[in-house]
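One chain of protein is taken out of this complex; the other chains stay put.
The chains carry the letters A and B, assigned in the order they are written, with residues numbered from 1 in each.
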Amino acid sequence: MSEIKKIKNLKEFSTSADRFEGANLLCPGCAHSIIVREILNATNDDLVLSASTGCLEVCTAVYPYTSWDASWIHIGFENSSTAIAGAESMYNALKTKGRLKQPDRNPKFIAFGGDGASYDIGFQWISGCMERNHNMMYVVLDNEVYANTGGQRSSSTPIGSSATTSPSGSISYGEKMNKKDMMGIMAAHNIPYTAQVAPNKWKDMVKKIQKGFATEGSVFINAVSPCTTEWKFDPKDTMMLTDLSTDSLVFPLYEVIDGKEWNITYRPKNVVPVEEYLAAQGRFKHLFKDEYKYLIKEWQERVDENWAYLQRREEARV
Amino acid sequence: MAKKGWDEFEIGAMLRSFDGSIDDIAGTRQEDRTYSENNSYKASVADWRLIKPVFNKDYCIDCQFCWIYCPDVSIIARDKKMIGIDMDHCKGCGICVEVCPTNPKSLLMFPEQAEDEAEIASWPKKDEEEA
Partner (left out) sequence: MAFDKMELRDVEVWDGNHAAAQALRQAQVDVVAAYPITPSTPIVEGYAQFKADNYVEGEFVMVESEHAAMSGCIGAAAAGGRVATATSSQGLALMVETLYQASGMRLPIILNIVNRALAAPLNVNGDHSDMYLCRDSGWIQFDAFSPQGAYDLNFIAFKVSEDHGIRLPSIINQDGFMTSHTAQGVTTITDDDAYNFVGKFKPMNDMLDFEHPVTHGVQTEEDWHFEHKARQHSDLMLKVSPKIDEVFANFEKLTGRKYSQVECYDMEDADLCVFCLGTSVETAREVATEMRAKGLKAGVVGLRVIRPFPFAQIIEALKDVKAVAILDRASPGGAPGAMYNEIAGALYNTEYSPLLSGYIYGLGGRDLTKANLVDLYNELQTNVDAGKVTTQLQQFIGVRGPKLSFL
């Protein structure tokens, strides 16, 4: 087992030498790269990475440029999980057979995917990898929409959001379905570690990522990634939106150990009304019409219910 | 980058991050790395910007919020100090300015063609209301 990188405070963290590079093609203000940086910088160990088709992938490996300073692979939309599981299997095989070129390393195997790649098309592949308990971390960059293809709804898109395939209109408030509970589903695989993270709470995030790296077996991370383009807010406000998402408890930060032990890791001192979170984004603009205001109330009730549920899970230890 | 012919590149559309061997990437600073011509570090997105951040170190407290929240690895932090902005990689999103906690801010956005020195010379004063 490798040593856990010491990151006491942000100053110490800032001495990290990034292994993700600029001049990638992500939108200005994209939260994806903030999340990726926090994850990669959480360790000094070697990295083996994969990404599913999506914004992160198409913006960081467009020939003839790569933005990755560690080995990285993309195959398709659905299989970054299995790609990295394959690489991890080869690592184990070569370790057994004494054929690793640098046998003294402790590489971390990480797969990235958007919510479309993870909640929808790659769901089965992730489930398979988690069930087999490969020694890997799967990270969802959850921006609740197919951003790379221009804003179609995914099963992560929340109710009332206007997406291009579930648009708001004169007789529609947009998306009709509730967001899929991917965290609950993954925790139900009884994998060693499942966590929801947000890049604004970097300390919480780094702690969870390091916990994940120290875990033998599968780790599932769901990271909220506000999308300036599809959530429709000014690129400068990415961190403000992330703050609103965590402090309104729309994205509660918690972890699940072995599928059983649920721990809430962040309790906002001042909980922000969900309305403020919704009001900051163009995708919910139509909800502020008189006829849809009941949906905002329902939103708040849903978030409150979920928070109560999480607290019961935490208390119950089941 | 020059457009190569079909017989002029490595098979499999494979790209290398570095020229030659690099032993400890996480322990090697950007300026000490032997980036390959295919590393996007060697490219620039400066022409994306309409507005740009200007850094006034007089007010900076080296909190490193700008460093951690910069999506484009463009805040240059060395030895726990913020020492400048990588203008080849900054896309001008303005997050660094939003998260800067000092009063007045140590980073502000200006039009791309603004002169940094002139802007620093006429930097806004402390906002007493906010303080």
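Rule of thumb we're sticking to: a residue touches a chain if its C-beta (ideal position, glycine included) is under 8 Å from a C-beta of that chain, and two chains touch if they have at least 3 such contacts.
A quick note: this is a predicted structure, and the numbers were derived from the prediction, not measured.
When you scan A:M90, A:M177, A:V271 or A:A308 for touch with the missing chain, the hit is A:M90. Among the residues A:A31, A:V48 or A:I110, only A:V48 touches the chain that is left out of the figure. As for the chain not pictured, it touches chain B at residues 3-7, 9-18, 21-23, 25, 38. Listed by residue number, the positions of chain A touching the unshown chain are 46, 48, 50, 57-58, 61-64, 66, 68-76, 78-79, 82-94, 96-97, 99-102, 105, 107, 124-125, 127-128, 131-132.
The working rule: only the chains that are shown with their structure count from here on.
Distance from the chain A centre to the chain B centre is 24 Å, each centre being the mean of its Cα atoms. Contact residues of chain B toward chain A in the complex are 1, 9, 13, 15, 17-18, 25-30, 33, 37-45, 48, 62-65, 67-74, 77, 79-80, 82, 86, 88-95, 97-99, 109. Contact residues on chain A toward chain B in their complex (touch as defined above): 10-34, 37-38, 43-46, 60-61, 63-70, 199-200, 202, 228, 234-240.
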